[in-house]
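First the structure, then my questions, so here it is.
Just one protein chain is left out here, and the rest sit where they should.
Going in written order, the chains are labelled A, B and C, and every chain counts its residues from 1.
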């Protein structure tokens, strides 16, 4: 069975996007808070999944959180401290492009933290997440999976495509030779942090389009019933002919014309 | 002449995206700072233009700034104060989805500020922008234009489409009857703030795809020469067969299956 | 037995301040983090106690956290969220002038939160504090007590003294008639949150100077042994006569001269 074609994907995703819109309206109107963590192997498809959400939702409601490396001062704080200001307020959605789970997988595999720091993180995280869930936050944790042949093919595509080159970081290159170590670290993380109140969902992203549909469908199924009638909006006709732009100070720049 | 078709647009935008990627790499490697303000009429196409940038660029380099309404405390601060923390650091790009220019157009047209506040803003903004530009920030200000018949058609499309409904705010609805007031406020703003160091560019977004191409081409032309050779990356073959995912704790959830 | 005289207090506090300085140096040099919560009845003496610390310690190491009322957006966040950015980084000390315990006493007594919010807070706080303590933060919680006759006398002094008037808020005035409700709320709080990892200390502030000494002595006794030799600093004599200020642009303003 081959991968999902773009056209087919677009037909399938459209009704899901519509459901997502409804869910977002329910979140806004009833003051819910939603956190989605996107974790997984490099190239698995975190970015594309986040785009699927972000391009559907109101940027004033839905924030993508992609933190840079911690500063020296942040390194000396409670590990969760720099993430917490980005948790959603009432009615908001936070999409974490990587998250506190850096300390469970990338950092130990790459040697960016000590084994003790990882162990201590793995002990602390279930309680931390319980605090959030008990406070009423909806917390979903997705791990995106792919086999190494897919990963290699996607790395090569990035290497070849200048607009994708920024996706190829030195860490990625190093990650190629540590595929198995990532697997092992992930399994250890799952054992320690797959809790009843904040379970993990693994999603197969060997086919990225199918993976996105799977992830979104899963999310929608796990949110509570959330149908709200669309408000009717009174829409009187204009009481004059539509107006046109008038330029008194500056005129628009010349429209783009493709080369000769 | 009809509007640009999607396929045609995609062919035309691809080389521009590539140039944008190069420019972003130049910004990162030479430590530049880039600010782009997206202003314009409702429905003109700010969101789609920002997506064109955001989906091409590294989210750790390029931040979309879409601030909520100011808090009571913020309302009592220097007007620019809440925008300034979002200015880019070295190597970064900030895309402002609306900006300090709220005070020049939306706020006075909608009665959210006093005429004195707008006048005082219009006097202050050229100096403020000069401070930024003299500090070395690249500042581009785009105003997206469209005629009212286009605006009406787009409003109606939002009204009909549940996934676009969030784009239809009460302010938008009110804006329908104030098309001319927007024009007048914009003209006053241009007179006061189209400065040699921070000029405005108006872009015709009656055809949104063409507008995006026009805007991006203009931006690229106005950035300094920025060709940097792509770094060569050493890419040895794997020294083993590609590995596969192994699941010892949890298995991936069932893939999405459409229909009954 | 009368209250401690100022001169007597100053003699007694001096050696404690010295110990506190040593402790602060130990905190800085070994990268500890110290949090002290100051809670208690109005007029008990929180401000004076905090000043005792703040005037001894380096303001770049020791931060006083006195948060304003939450914004509307903050009210819709995880209750602890707005406090967490103020937790200390490595080597730092945070003094909380009131804290998350607002929700246990002042808010319910004054009707600023629902009984459910207080109950939910009281259930959540031990786990939250455990997270901090397990991360290695030193957390001390002091509750300052005083009888109502003292409170009345101090309120009256504030009423009479214009420089103290700001200390007399509408909440204070209301608090007069709710002395017993404060007691009851405090007792409930102690039952719920006096945990082995984050115990409360009540300190009698009927005599404020004695209270400050008691609090500081207690804190010092509960910090681990922390003697570090003072670094020797090489201090060569100046190789020239001491210089004098020279004024070439502006001269100092005229010194203060009292009365006519």
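Following the convention adopted for this analysis, a residue touches a chain if its C-beta (ideal position, glycine included) is under 8 Å from a C-beta of that chain, and two chains touch if they have at least 3 such contacts.
Quantities reported herein were computed from a predicted structural model and do not represent experimental measurements.
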Visible chains in contact with the missing one: A, B, C
Residues from chain B at the interface with the omitted partner, ascending: 31, 33, 73-81, 84-85, 87-91, 120, 123-124, 127-128, 130-132, 134-135, 137
Chain A, residues in touch with the chain not shown (by the definition above): 68, 71-73
Absent chain, residues of chain C that touch it: 12, 17-18, 20-22, 24-25, 28, 47, 51, 54-61, 64, 66, 68, 97, 145-149, 151-152, 156, 159, 162-163, 165-168, 173, 176-177, 179-180, 183, 187, 190-191, 194, 200-204, 210-211, 213-214, 216-218, 230, 233, 235, 238, 242-256, 258
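We take it that only the chains that are shown with their structure count from here on.
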Chain contact topology (line, ring, star, complete or other): complete
Chains most often in contact, by C-beta pairs: A-B
Chain closest to the middle [Cα centroid of all protein chains]: A
Relative orientation of copies chain A and chain B, as a Cα rotation angle in degrees, nearest 5: 180
Geometric centre distance via CA averages, chain C-chain A, whole Å: 41
Approximate Å spacing (C-alpha centroids) for the pair chain A, chain B: 20
Where chain B and chain C are represented by their mean Cα positions, the distance between them in whole Å: 45
Multi-partner residues of chain B (each touching 2 or more other chains): 68
